[in-house]
Structure formats: C-alpha cells, structure tokens
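One protein chain is absent from this view; the other protein chains keep their places.
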Amino acid sequence: MESVVKQKVLALNGDEAVAYAAKQSDVDVVAAYPVTPQTIIVEKFSEYVANGEVETEFVCVESEHSAMTACLTASATGARTFTATAAPGLALMHEMLFVASGCRAPVVMAVANRALSAPINIHGDHSDTMAERDSGWIQIYAENSQEAYDSVVQAFRIAENMEVLLPVIVGLDGFTLSHTLENVHGLPDGVVRKFVGTRQFPLVTSHEGKPVPFKLDPEKPITIGPLALQNYYFEFKRQQEDGMTNALKIIRQVHKEYAQISGRQYGDGLLEPYNLEDAEIAVICLGSTAGTVKTVVNDLRAEGVKAGLLRIRTFRPLPVEGIIKALQNVKAVAVMDRSMSFGGHGGPVFHEVRHVLYDVSEHPYVVNYIYGLGGRDTGPSQIREIYEDLQRILQTQRVEKPVQYVGLRE
Amino acid sequence: MTTQEKGWKEIPPAGVCWKPSTEYLTGDWKTYKPVRDLEKCTRCLLCVIFCPDGAIHWNGEKEDIEFDYDFCKGCGICANECPTEAIEMKLE
Partner (left out) sequence: MFSEWKFTAKDIAKKPDLFTSGHRACAGCAPATVLRLVMKAVRGPTIATNVTGCMEVVSTIYPYTSWAVPWVHTAFENAGANASGIEAAIKILKKKGRIKQGQIDVIAFAGDGGTYDIGIQALSGAVERGHDFLYVLYDNEAYMNTGIQRSGGTPHGASTTTSPAGAVIPGKLEYKKPIADIMVAHEMPYVATASPYYWRDLITKARKGIEVNGPAFLHAFAPCPRGWRSDPSKSIELSRLAVETCIFPLWEAVNGEYQLSAPSKVIALRPDREKPVKEYLQMQGRFRHLFTPKFEKVTEQIQRITDERWQRLLKKCGMSTTA
C-alpha cells in the first residue's frame, strides 16, 4: 500500500497543468498546432524544449491533420506521443482520429473543449469532442485543472496498456479551465516518471512469420495500415471494441493506483457520484459545470432536498453498469448537454443515458437540458431551476418538455 | 485464391500483415509469356531491371537470366526494351 506522496502546489491554469503533466511523462514526440484555447499548452511545451527541460522532439506541424498524422506515425515507430487541440483543429483531425484508433496507436491528446464553427466562437462547449465520440478514442472529461493534470498522467498508462492500445482524449473546458488559474498539486518528476513507466509493445506475427514487437523496426519489419477488404475490415473494428471494453477495467485500475500516490480520486475513475446514494433527483453532466452543480446540491441538501449529481468522467467507453448502479434509486434525472445533436431530439449525453436505462425495468424520468453553448455561462440559480423542474416532474408525474434549453433567449 | 479466414481474436491487431506477397502468385494473369532466344541474349540485364514485378532474375550460380513465370504478368516490357530483340511474347 503506497503512501501519498508529498506534492508541490503550483499556480497553473488548465493548459499549463496539462503541459506540465506531459513534460513529466517522458513524452518522446509532440507534434502540435496552436488553436485557441489550447495555445498555452503548445507555447508552454515549446518553452520547455527551448530551455532543455524535456527530452522531446517537438514538431511544429503546419496543420492539425498533420499533427495527428505525425503523432500516429511517431507512435508507430515506437515513440510515446502527445498532442493537444480544440474545436476546429479537432474537426480538421477528424479523419486521422479514426486512423489513429484503427492503427491502435496510444496517442494522448488534450482537448481544450471549444465550440465548433459556424459562427466562429472561441469559447467552451463540448461540441468538438462529442462530434468524435464514434472515433474509437477514450474520452475523459476533467472538472478542474487539477484533474486535467492527473488525467493526462493517467492517460499514458491507459492508452499504452496492452489490453487497451487505444488513443485517449483528456477534455478540459475552454477558458473556464484552460485559462483560469488554480492551485494544482504536482507530483514529483520521479514519481510521475515511475508511474508512466517505459512504453511496452505487444507481439504481433509479421509477414516473416515470427512474433515481433508492434513497432516499425528495420530489424523486425512489419506492415501497418494495409487495405483490408470486405473479408477482414469488420474483424479489426471488433478488435478495437474489445480494447474499449477492457478500458473500463483498466481506467479504474490506473485511477486507483494513482489515487494511492496522489491522495486524489474522482469517483472510481469512470463516474463520480455526489450525494447520490439517497438522492431522488439528480443532474448528470460532464466537465467544469459539475463544480457549479455541486454547490447547488450542497445548498439544496441544506434545505432538506434529496438532490444529487452524477459526473461522468469517462464518456468513452461508456460506463453502462456504473450509470445503472448510480441511478438505481433516483427518480428523476436531468442530463445537461453542452453540445447539440441537431435534429436528434436532444444532446448526445441525454441519448446515451436514456439508452443505458432502457433495459432497466424501473428507471427514472430522464430529461435533457442543453446549456452553455459557445461559452455561455450557466450560474447556480439556473441549475437550481433545473432541480425545481425535476421536483415538479415528480409531483405531477409528467414530463412536459423532454428537451429544454438553459439560458437561451427565446 | 482463398485461405481459411481467421476470426477477430486470431488476427494480429491493427491489421499487421502476416503474409509476404511472394505467396500470392500473379503469374496466372498473363495471356502472353516472354520466351528468350538464348543466342540473341547478351545478358545486359535490362529486362531484370525494368520488370515491374521483379519476375526476371539473375541467377548468379547459373550465370544466366531466369524468368519467374509464377509472377510474370505478360506485360511485354522486357520484350519491348530488349536491345537485341531476344525476347518474344508468345501466347500462353
């Protein structure tokens, strides 16, 4: 049983915290392109390189598409890679995200969640990463800069785990987290180094007929990224899904190990329930909004209302069992979505929570609140109104509007 | 050309190829095959160099050129480029 390590308190914003975590994690190659609100990550990292503080090859690529490509091929060559982006950059990488997960490259990427154009908006919402939920990437959403730091360190272990071998996105809300100064407890360099370890490679059978490490090595050549026709493509996709299934277990394991060293945990690593055991009404959300919801829950509890919060930390793979278990006693749930799925009758998280609960014989009312698009602030009073809505639903036993908008001027 | 196809648990991850293409014989593609006149041939090796499929080899032991009909697709480049017209494309 390892004891909690002594840590330094640093004044860092989310971007700086992420860059610092990458710095400590023995990253070999960083190929990145600046985009608001992630620019500080790239700038900070460039500073580390210029000062000789990291042993990392920093490739200042000419676009995000090339950033993901370079990370992918560097990873295929055996390097531990890291990059960062946000909305339009992530959208530009879209093609390569699928390729990275298809090639089982354990790339770690921080996404400073930002709204997708048009119209152009540089502020925070989840439309960028939600648009990539089918891409085969693990998605972890941080509530604060501390968690962003912790999650990046954990991400390398999760991605490189032989049973997973999938790339990981760590999302942190644009500006709210990326640019806001926080007290971040940083682990000592040596501790992080030991935690992330050296990258290991699974053995694969090559065309030379012998098992060789899964990397581009002239002494043990392999071919990565072939044309797989109708007779094989499906099987490779099934393999990726297997990696996702294993990730549920591995994320929890890595989170537990990290918690023992850092003294910090976020639920079980997949989900963070807050006052949920006896809650009758609950809100589900991702990211920094959870912080605001927690304060509202505290107020409501003080007034005797049985309110709770379920923060989804890991959105992909979707913690189906965890969600069912967490909500088993809740009677009405409001899912807050910081993105839209146009024409889809609600947002993506709403869809997924509803579908998870469909198989449960007795499940709560589930309603949706689209909020915070384009960085619109959502305050405690608005969240309180959501809880009041839930109370009304329970009183009337009726849902008037399954999908609503918070803070939208009608 | 079919092989017993493997399930998703048996194939290596990420589509790493596990067969060299030299196991895939493209020789049955051809309609015409190159036939060499041994007297006209000067062993200049241009045919060996130009063949898109590497289907013509220099056999060091025999000190002579060999056509690998397992891979020859019958394109006729060798016949066209031979400086002494020593190669003729004959119907298979």
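Letters A and B mark the chains in the order given here, with residues in each chain numbered from 1 onward.
By definition in this document, a contact is a pair of C-beta atoms (placed from the backbone, for glycine too) under 8 Å apart; a residue touches a chain by one contact, two chains touch by 3 or more.
Note that the structure is a prediction, hence the values are computed from the model and not measured.
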{"item": "Per the touch definition above, residue among A:I41, A:V59 or A:L177 touching the missing chain", "value": "A:V59"}
{"item": "In chain B, positions touching the absent partner", "value": "3, 11, 15, 17-26, 29-30, 44-46, 48-55, 57-58, 60, 68, 70-71, 73-77, 79-81, 89"}
{"item": "On chain A, residues whose C-beta touches the chain left out of the figure", "value": "28-29, 31, 55-57, 59-63, 65-67, 69-79, 81, 95-96, 99, 103, 207, 216-229, 232"}
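What we mean here is this: only the chains that are shown with their structure count from here on.
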{"item": "Rounded Å distance, chain A centre to chain B centre (Cα mean)", "value": "51"}
{"item": "Contacting residues of chain B [partner chain A, same complex]", "value": "5-8, 11-20"}
{"item": "Chain B contact footprint on chain A (complex, rising order)", "value": "102-104, 165, 202, 204-209, 214, 222-226, 228, 231-232, 234-236, 238-239, 242"}
